[in-house]
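Can you keep this structure in mind? I'll have questions shortly.
Left out: one protein chain. Kept in place: all the others.
Read from first to last, the chains carry the letters A, B and C; within each, the first residue is number 1.
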C-alpha cells in the first residue's frame, strides 16, 4: 500500500460496500477484460523515501556540477549566476508550489499578483508595454512569437539570423513543419554579427525578421538595421534578448522591436540541466489579442478592493479551441514568480551593477585570452564571445574538464569554435586560473 | 550600509530632521563620551551573502559529516536517524521559524496547537499525564527535574546512577553548585546496569533517585528496583529515557517514575554538532504547579471556539521572578514542533517498527562483534552497548576514521571502552563492513 | 443508499482570517528610491571600458523595484498567505489531477549534483543525468505500453503537438498527406489547438447519450484524409471508452494513427495500458499523474511515448547507451522531427516524477489508480441526491454532475456552487467543462484524499444546495471568507491593465 493513499484496508472494504461492490477490480467493469492487465507492471517494487533520496544522490554524484566540481565558463542560453537566498526561499513556499493555475481568483491572489508584478518587470526590461505570464522556455517563446507574427501578417515566410540560438532555431524548424513555415537565414559576418540588407528571397514580404540581442555567439546586433530590414519586408521585428544584457544595453523595445522574447533562466533560476526554465514574452499593445499564454490583469472585487485575474481568456485554447492563439495551458508560473522575486531582490541598481559585472568579467577574460593568442572573433559583446580553436573544440573542452573547467560551449556543427560566457559569479582568480589551464592545454 | 536596514540616506536625514537632530551620533548623547567608541570594531568588513555562504561551505568541508564522509555507529545522546522529509519541510515554514514566543494567542494558534500536540505525544511516550513544551536539551531537562524534586521535597541530596549520561551529570554538578546540591552516585555492575540497594549515605532521605533507561552504556535499567530505592528514601524517581527505546520498552511512567526526562534529538532532529536539540520533560499531575518551562493548555475564545494558550504562567520567571520554578524563557519550540511532526509521520506503527529496527541492528552488530571476540559487556540493551577494547579506545576510534567509520563514543575517563549505537539507518552491508574493518584494526 | 463515512474532520482549509483585510500593495508601491536588498560578491575583476559598445549603452536603469530584503520577504510571504494550495486542503478540480505531492521529492529536486548541472556539459560528465532520464523513459514506456519516449515536451500541450508532428512525419515518410485529425466533442481545448498548430484540420466526432464516442458517426467521418485521432481514455467525462479497440481499428484501417492524451492516466496505471488498447502515441502529464507539483500554473512535463514503428521520428537528443548500460550518450534518431525544447525538457520535474514512481513502485502505482477510481465513484454516488450525475456507468478517476436542476429551481448556477465551496474551505471543482454537459461540475478527488475528506466535501455541497433552496441570495454573495470576493472579470477584459504602467 503506497503511503500517499490514506485509505486503510477497512475503509476500502467499507467504501466498496457502500458502492455495492466486493473488490477494487469491480470498479473497472467498464474496461473490456481483454484490456485489463493481469500481470503487475515490470517495474521494481516500492522503496522508502530515504532509499529513493539516496538513489538520486547517487545519480547526482555521477554528474559534474558547477561550483562543486566544475568552474563554468559556459553559457549558450544557460548561465551560472549567484542565486539570491530570498528568492529561493520565497519561491519554494508551498502556497506557490502546490497551487494549480489560478482559475478561482478569490483564492489565488498570491499567484495572480505575483504574475502581474512579473509581467510589469518583463515589460519594463524589454521596453515594451505588455508581457505575458510566461511560456515554457526561450525556444518556445520564439516559436510563439513567430506564430503570432504569422497570424498577424498572414504570411508564412520568416527571416532568421543564424546568430539566433541554434536550439531555438531547431525548435522553430520542428514546429514550423506544422505551420508550413518557410525559414530563410541571414548569415554572419566575421565579427559574429548578422549581415542584414534586404533579404534575397523573391517573396512579397516576410512575417518576421528575427535576431538575437546579443546573439548566440555573443555579438550585440544592430537592432536598428534589423528594424530597417523588417520595415522593408513589412515584417514584424522579433528580438531574442538576453535579459541580463538589458541591465547595460538599451532595450529592444525602445530600439524598435515589435516582439521581444528571451530565456529567463538568468533571472534567478538554477541551471537545472536545462529545465525548468522560463520563456519571456513581451509585445506591443496592438498585438494583445494575439498574445499566447496567460495574461493577468487588474480589476476590483465586489467590495471594490483591487484584485487580479487572468484576462482576455478568449484567446486561450480552453475557450477558443482550434482557433486559439496558442495551445499552451500549463506554463512556467513558479519560475516566473521566482524570477520576479529575484529581480526585486536585485532591484534597479543591483540589476544594473550585475550587468556591468558580467560585462567586466567577459571583457577581462577576453583580454587575458588575447594575451595568449586566443583573440575573440566577436567584436562587440556583452558577456559572451567566440574564439576559434586550432584543433577540435570538443577535444579541448574535454581536456579542460580534467582541469575542473567547463570551457564554454561548442556551437553545433562548428567544432573549431568555443563560446565563452562570464557572469558575476566568476572571480578574477577563477578567470586567471582558467586562462592558465587553457594555455597549458594549447601549448 | 547593511542591506537589512531599509533606510536610505535621504530617509535617515529626514528622520533626524524630524527629531531635530543632525547626525546619528546625536542619538547617543545619553552615553558618556568616554564610553563612546570612536574606532570601528576590529572586525572584517561586510561580505555579500554568497561570499558568506561559500565561507561556511568551506567550514563544512573541513568536517567529516555522517553519511557523506562517515558511517556512524556513535550515539551517546546523539543519533544518526533517517529524517522525514515532511517534518523537515513543515518545520521550516516561516510562520513557525520566525514567530516569537506565543504571547498573543489570537495570532499564535499555529505554534500553540502544535505544542499542545507535542505535549500530548511526550506524555504518552513517557507514560505520564503531563509534559511541558520543551527545555533546552536532555541535560537541562535533568537539571530542571532535580530542581523540581528539590523544590518539592525541600532536600538537597540526590542519588544519581553513574550510568546517567556523563554530560548530563556534569551539567547537574555545574548547576548544583548554585543550588547546593549534594550528589551521591550509584555504581554499575559488570553488565553496565546500576547497582541499586539502599544508598549508603547517612542522610534522612533524598530528593530524587536518577537512572537512565537505557543508560549511557546501553543497559536497560530495572526501573522497579529504582522505584524501590526511591520509596526507601521517600524520594522522587527521575528517569532519563531514550524516547526511541519506548517504541519497544515499557514506559518509565507506567513503571513508577515520577518525572521522566530525555533528549528528543532522535525524534527527527539533525545531529547538528550537538544542538539545537530538545529537552523532553513529563511528570505526574501533582507536580503541575512546580513544572519548569512553558505549558500550553486548551481553552475557548469568546466565540466558543476551541483554542490554545500558554497557561499556569504564574510559575514562570516573568511573573514569579526570584520565586519562579525555573529561569527558562526561550526554549526549543521549533525543535518541539519538528519532533511532533516527525512522531506523527512515524505514527503508532512506524514508531514501533522503528524501535524494533534499532534493536535488531544493535543486536545484529553485537552478535557479529561477539564472533570476532568483542563481546559486549552490556547484558540487556536496546540499541546501544559497550565493548571493552584491548588498547586505547581513542586510538582505535581514530584509526577507524580512516576506514570511514565513526566507531562509537569513548566514555569520559574510560579509554578502554567504546559505546556503539545502531539505528534504523544502518544497513546490514554497513554493519558487516564495519565489523570487517574493526577486525582488520584489531588483528 | 447508506454511507459509512462519519463526518470526521479533514481536508478542509479552516485557517480562517489571519489579520487585516486590506489589499496587499504591489512590490512597486513598496519601492523607495535607493533602497536595496541585493549584495554582490567582490570578484576583484577590474572595471573594463565600455567604449566599443557605447552607442548601445542605456542611459536609464530598468525600473525594477527598490525594496529592502525585509519588505521583499514580507511581501511575498503575505502573497503566499493569500493563495490556496493542495498543501492547505482538497482540490477536487476535474481534469487537473491535483493530488498531494510528496515532500521528499522537493529534496530530490534540490540535490546539488542534479540542479547545478549545465545542460551543455559534455556527456562524459553527466552520466548520472543520462541514466536517470533513461530510467524514467523505461517507467513511462512500461506504464503506457510503448516502445520508446522523448522526455523533452515541457507540458501536456507541448506533448500533444510533438505527437502530432510525429504523426505528420510518419505520414510524410510514407508519401501521404492526410489533412484531418478526429477529436471527440468532449476533448480538452489543447487538443484542437494542437491539431491546428500541427497543420491539421480538427474534425469533431460527437459523443452518444452514454458519453462515449459514437462509433457509427466516427465511421462516417473517417476516410483516407484522416491522419489520426486524439483521445483520452477514460475520456473527459471520466468514462472509459469501452469500444476503444473498435474505434482505433476504424482509424488504423485508413492508415491513421491514434494519439492518447495522458491527462487521464491517473485512472488506469497498472490496470490498462494505452499501448494495449492500440494507441500509437501517448503523452503523460507528469504534473498530474506522477505528482510533480503544479507550481501555480507550471512547470510540468509531458513526455511522449510511441510504438516501435514511430521511434525513428522522436525528437532528439535521447539518452542512449551504446555499450549495454556501461555508459550513456546523446543520440538523435535519424528521421527525428527535431528538438521541441532548447535543451532536454523540464529536467528537474522529470527527476521528481521518477522519484515518485520509484517510491510507489510496481504495486503502489496500481493501487494509486484503483483508489483514485474508488474515491471518484464513492463521491459521485454520495452526492447523487444533490446533483444530477451526467452518466450512469461507473466512472473512472473523475466524474461530471450537472447543476441544471438546481439552477432551474433556485437560479443558483454551477459557478455559484463553485464559489460557495470556497467558503467551506475547499477548492472548487472544474465548472462548465466538458462543454457537452450543461452546468457541469467536474469533480476529481484523487486518491490522496481520505474518505473523511470526501464526506466533508459531500456535506459542504449538500449544505450549499440546502442554502440555495432557502436563501439563494446568500449563495450568490459567496464567497465571503476569501481574501477577495467575486471579481469584476468583465472590467479586467474591457480595458486590460496588464502591468503597473498601464494603470491610470
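Quick note on the criterion: contacts are C-beta pairs under 8 Å (C-beta built on N, C-alpha and C of every residue); 3 or more make two chains touch, one makes a residue touch a chain.
Predicted, not measured: the structure shown is a model, and the values here were computed from it.
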| item | value |
| --- | --- |
| Displayed chains contacted by the hidden chain, counting the whole assembly | A, B, C |
| Touch with the omitted chain, as defined above, among C:34, C:74 or C:147 | C:74 |
| Residue of B:123, B:226, B:280 or B:387 in touch with the missing chain, whole complex considered | B:123 |
| On subunit C, residues whose C-beta touches the chain left out of the figure | 8-25, 29-30, 32, 35, 39, 68-71, 73-74, 77-78, 81-82, 84-85, 87-89, 100, 102-103, 359, 422-425, 448-450, 452, 479, 481-483 |
| Contact footprint on subunit A, counting only the chain that is left out | 3-11, 47-51, 85-86, 88-90, 94, 107 |
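Note that only the chains that are shown with their structure count from here on.
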| item | value |
| --- | --- |
| Interchain centroid distance [CA atoms averaged], subunit A/subunit B, Å | 47 |
| Chain centre separation in whole Å, for subunit C relative to subunit A (CA means) | 20 |
| Per-residue overlap in subunit B, given as positions that touch at least 2 other chains | 48-50, 85, 89, 94 |
| Per-residue overlap in subunit C, given as positions that touch at least 2 other chains | 34-38, 40-41, 67, 69, 73, 77, 102, 104, 106-107 |
